[in-house]
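Every protein chain except one is present and positioned as in the full complex.
Chains: A, B, C and D, in written order; residue numbering restarts at 1 for each.
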Amino acid sequence: DTIKIAYIDPLSGPFAPVGQNILNSYQYIADKANAEKWGGEHKFEVVGFDNKGSPQESLNVLKTVIDKGFRYITQGNGSGVGLALLDAVNKHNERNPGKEIVYLNHAAVDPDMTNSKCSFWHFRFDSNSDMKMEALTTFMAADKNIQKVYIIGQNYSFGHQVTRAAKEYLARKRPDIQIVGDDLHPIGQVKDFSPYVAKIKASGADTVITGNWGADLALLIKSAKDADLKANFYTYYGSTTGVPTAMGASGIDRVKYVGYWNANNETFAGKDIIEGFKAKYKDDYYSMATYSVLAAMGQAVKQAKSIEPAKVAIALEGLNFKSLNGEASMRKVDHQIQQPLYIATWVKTNGKDVKFDQENTGMGWKTNQKIDAFVASQPSSCQMKRPG
Amino acid sequence: MTGFSLELIDVRKSFGSAEIIRGASLQVPKGERFAIIGPNGAGKSTLFNLISGRFPITSGDILLNGESITTLKPYEINRRGLSRSFQITNIFHRLSVYENLRCAVLWSLGYKYSFWDRLNGLKDAHERAEAVLEQIGLKRRRNITAGLLTYAEQRALEIGITIAGGADVILLDEPTAGMSRSESDAAVELIRKVTVGKSLLMVEHDMSVVFGLADKIAVVVYGEVIACDTPANIRNNQKVKDAYLGGHAPVEVE
Amino acid sequence: MSLLTIKNLNAYYGKSHVLHGVDMQVNAGEIVSLLGRNGVGRSTTVKATMGQVDATGSILFKGEEIIGLKAFQIAHKGLGYVPENRDIFPTLTVEQNLMLGQKSGRTTGDKPRWSMEDMYQMFPRLRERRNTQAGVMSGGEQQMLTLCRTLMGDPDLIMIDEPTEGLAPKIVELVAEYLKELKNRGISVLLVEQKLAIALEISQRVYVMGHGSIVFEGTPAELRVNENIRKEWLEV
Amino acid sequence: MEFTLITLLNGVSYGLLLFMLSSGLTLIFSMMGVLNFAHASFYMLGAYFAYAISIKIGFWPALVFAPLLVGLLGAMVERYGLRSVHKYGHIPELLFTFGLSYVIVELVQLIWGRSTVPYPIPASLDGPLFTLYTTTFPIYRGFMMLVALVMLVSIYLLLTRTRIGLVIQAALTHPDTVEALGHNVPRVFMLVFGGGCALAGLAGVVGGNAFVTEPGMASTLGSIIFVVVVVGGMGSLAGAFVASLLIGVLQTFAVALDYSFVTMFAKLGMAITANAPGYSLLSLTIAQVAPILPYLLLVLILIFRPRGLLGTREG
Partner (left out) sequence: MSKPLVFKPINLARWIIWSSFAILLILAPMMFNTGGSLSLLSQMGTLMIFGLSYNMLLGQGGMLSFGHAVYSGLGAFFSIHAMNLMTAGSMTFPVSMIPLIGGIAGMFFGVLFGYVTTKKSGTTFSMITLGMVELVFACSLMFPSFFGGEGGISTNRVIGSSFLGITYGPQIQVYYLIAFWLFISTIGMYAFTQTPLGRIVNAVRDNPERVEFIGYDTQWVRYLTLILSAFFAGIAGGLSAINFEIVTAENVSAIRSGAVLLFTFIGGVGFFFGPMIGAILGVFLTVMLSDLTKAWQLYLGVFFILIVMYAPGGIASIIMMNLRVAKFGMFKRVWPSMWKLVLAATVTTAGVILAVEMLYQRTLEATQSAVIEMFGVSIDTASSSWWLMTIIVIALGIFACAKLKGGFAQHWGDVNTEIEEQMRRAQA
């Protein structure tokens, strides 16, 4: 049978570039999975639906895809949307027993989704923002040069989570570090970051932590370069579509990111995918969660011997599987994936440890450290209601 | 309480530094028809605008039925029983002729801002509108959109809207402008008919209309009322001849 | 010498046929009046000549066919037009209104016949109000302004639609004087008038129009004696 | 001190970019009465054209040709679209441009894709212009300011030395009469619309690489330039200039100020705790309310001075 997965993410509007890249990634991996029979005799099909970046529109799309017979949905671009979908999926499953749907989350990383708001029908294949912050601060703690930190983020749930976690964890690990300022700006609306940069500069910060993504990150870094801000940037999303182009050489050695994968990893795992993807789409493969989702799903349907969501969900719980960053597992208590994390720095490619560039800039990410799954792991407050 | 419907006491009006109305005084007794004549730019229309509340006055006083109305808004003045027409046609061009008139009667019948009355159920408004329609001779054009009327018909409608509310002081600004002889004769008849028992103040350049209709004529020159008298006296007033009439015989019939 | 010759002019508003073959002409140095009742199509004739109404037939101006040309092209050929409903530009000042009367990109090198100063001398009232917004001027003042505005474009033939409408009797006389003055300066005038007395007094020839075509052509004297025409077409 | 100066400079240069954008809009709006909702889209086109041209023959030619191209396009839009809508009145005109903005953004994506295009600052303008204390001020920002000023002067000359403005204003009420006076009204309309669009295009050429060239760049700037035009006074170029600077500086400074009622009261020795009534309102910092300031200004201006700062006519 065919396992039809509805991809509900922005395919138009300001966030379309990221949405389109990830959809391509999914379809590329699906082709690979089908060729390699990851799901046994079952095939994967990922179909894109445009939610225009809006929670409300996503619920519309959700209704449509349910009517079209989809039983699996995947989403990731924006925790605001994620939370709305989570809620709607819960309601749907409650009202339509026997016709449940499963939400495969590939990137919405608000910790609440696997804590206070956790759901049996939701599985997250990205490490949540607390886990990433745990890794990031662990890495930062070792750097004695870091004295003054400035936190800047987008004014929405994910941005708030990053700010909170950064303060909490730094205070725990390096109480000597001073938080010299924090800012939340409207998401996707700021054209000129120079006032923020002036503020950062005035604060004397040597390090900036930001969860910004898309244009918000690109513009921030550009302004920092213009004003000659000599601070290092610790980001979550330096490697997403558009950012590498925008920062170009100005980000060299200054910008780092924390994520679940890096193309230039220790073994160059996923090399063939990156190359194949680039040949096909003239774009970079960076959303490795697409691989994890299909790998886990394939294994789960084989285990469940069914593609019925209720059964597959049970199989997914606690599943151990191999992903491109090594061994990963879907923790049963909260459906939060446990996987290693990478910290990498933007440098010129050198053909040795930095082979792959991004967006044809001639620059790429050099792995600084691979952090084991347990280091970043967080306790969960999830009280999951399981069906039956 | 004076016997005047309308009284202007030393009214002045300046636009910027230019004083346009320079102490005009005038008394219109109840039930009389007054014509205002005067050279172009003398301030006749401006005077109307002051009386009807379109512009605030600079100094002086205007009394309507003995009460000052200088600080009131146009709609408040209208509610006190003064209604005016415009030199340039000013109707509701996308509404039908009938609707134009019905709108004009609503306030005076007390329907105000009502959104609970059914318009078609208001018999009194309907009857009043129909009556005015009859009076202004537009019965046949009842359901035509007002914007599609001919010029003369629009002028008639303009007068209709002005009188529909039943105001007892009526101001008409060049009601027959642009009409042909026969049309303006008809208009004079109409005005005569609808202003019976009311006070009328009318600006006109057409001397046959003025002398045919007015009980008294006020002459405005440079923002002042230089004369106010019966038509016969005005006709022979040398000052008026100099300032306004020129060599033309006042009643010109070809 | 014929300055303007109109032959078999038919004009339409959308589908409604308003002019049915109008023939008339204006000679250099003449004042010609076009008379008729309301709505017979006098304004339409003038508008069609000016290219503002769809028309067929032939209109020769200084020997050139101008039918089908755009209004601004016709204006550049030296035809001036004063519309009946004044059409002053209300947001501009009096002086700006006059400035717009001057044609853009004038080619003739010689000095125009009229300067702004001439206008102010003709109607001192306009000078007083030169910096006032034209929209607030009195009806009569606006009438003067439109006339002057067209003169500023230095036309050879000026078509004036009901110039005395809304003017005080004394000013009406004044306008009549000025029209004669125009003629003296070598400008031809095509006058559309309602006030018979004036038209007959100042024009050399008159046309009477009825239902979209010319029903009488002659001198004022001829019209005065032609009871029939006056009764039937001029409703006196 | 350093902070204040730099922030002021930033505010002024941001304000000047706003001015570049709003000058074209003001021009079109004041003259033709058309609220061009697609104005920001033409700004975007300017950036994309400049990108396309600059990868072929360089930035400097792009600086000339891209605005011309955008202007040409604008003129064509006027000629084949707007002109036929003109007779229905201003609302349909506005709606036409509203629809146009949808179409342009789609076409841009169709041609250049949905992601950011690499449109860099030319090497000759890259780098610091001067250093103020420790902060560098980029050459490119200086260049932007220069272009804006040149633009201001040339529009001013155009408006005061020609009658174009008068012709158009008059044509708004009586187009036939203006034509009968010998002015080619349709052509003037086309020129003005094209010219306004070219100005937007020029802003795009300069703004596109100062910030980012991407399909969303139009919608993000769209409403703020309306604020500029209205606050300045519809139709007043000087007003648009003042308003641009005002809003630029206001927004830049607001972002930098972390004061709220809570901190203010704290300075006065009053502590307000999180459970005081209206705490969420009182604890908002100026930086946080920065986004609403332009709109607040707009509403206040419209209530208390509907003509705008330097406007002459209302509505």
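Convention: contacts are C-beta pairs under 8 Å (C-beta built on N, C-alpha and C of every residue); 3 or more make two chains touch, one makes a residue touch a chain.
Just so it is clear, the structure is predicted and the values come from calculations on it, not from any experiment.
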For the chain not shown, touching visible partners are A, B, C, D
Cross-chain touch to the chain not pictured, restricted to B:Ile20, B:Ile36, B:Leu133 or B:Ile161, is B:Ile161
Touch assignment to the omitted chain, from B:Leu106, B:Leu133, B:Leu190 or B:Cys228, lands on B:Leu106
Even though one chain is not shown, subunit D touches it at residues 35, 81, 84-85, 88-92, 94-96, 98-103, 105-107, 109-111, 113-114, 223, 226-227, 230, 234, 280-281, 284, 288-289, 291-292, 295-296, 298-299, 302-303, 306, 314-315
In the full complex, subunit A touches the hidden chain through residues 11-12, 20, 24, 27, 49-50, 52, 54-56, 59-60, 63-64, 66-68, 78-81, 83-84, 87-88, 91, 95, 155-157, 186-187, 280-283
Contact residues on subunit B toward the hidden chain run 52, 73-75, 78-79, 83-84, 86, 90-96, 99-100, 102-104, 106-108, 111-120, 122, 140-145, 147, 161, 164-165
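Assume only the chains that are shown with their structure count from here on.
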Hop count on the shortest chain-contact route linking subunit A and subunit D comes to 1
By C-alpha centres, the chain nearest the middle of everything shown is D
Interface with most residue-pair contacts lies between A-D
Note: subunit D sits from subunit B at a C-alpha centroid distance in Å of 49
Subunit A to subunit C, mean C-alpha position gap in Å, rounds to 77
Touching at least 2 other chains, the residues of subunit A are none
Contact graph of the chains (line, ring, star, complete, other): line
Given the complex, residues on subunit B that touch subunit C span 15, 18, 37-46, 87, 150-152, 174, 177-183, 205, 207, 243-248, 252, 254
Given the complex, residues on subunit C that touch subunit D span 50, 52, 70-72, 74-76, 81, 83, 87, 89-92, 96-97, 99-101, 103-104, 149-150, 153
In the complex, subunit D touches subunit A at residues 2-3, 6-7, 10-11, 14, 17, 109, 113-118, 120, 128, 131, 134-138, 140-141, 211-212, 214-216, 219-221, 251-253, 255-256, 258, 287-288, 291
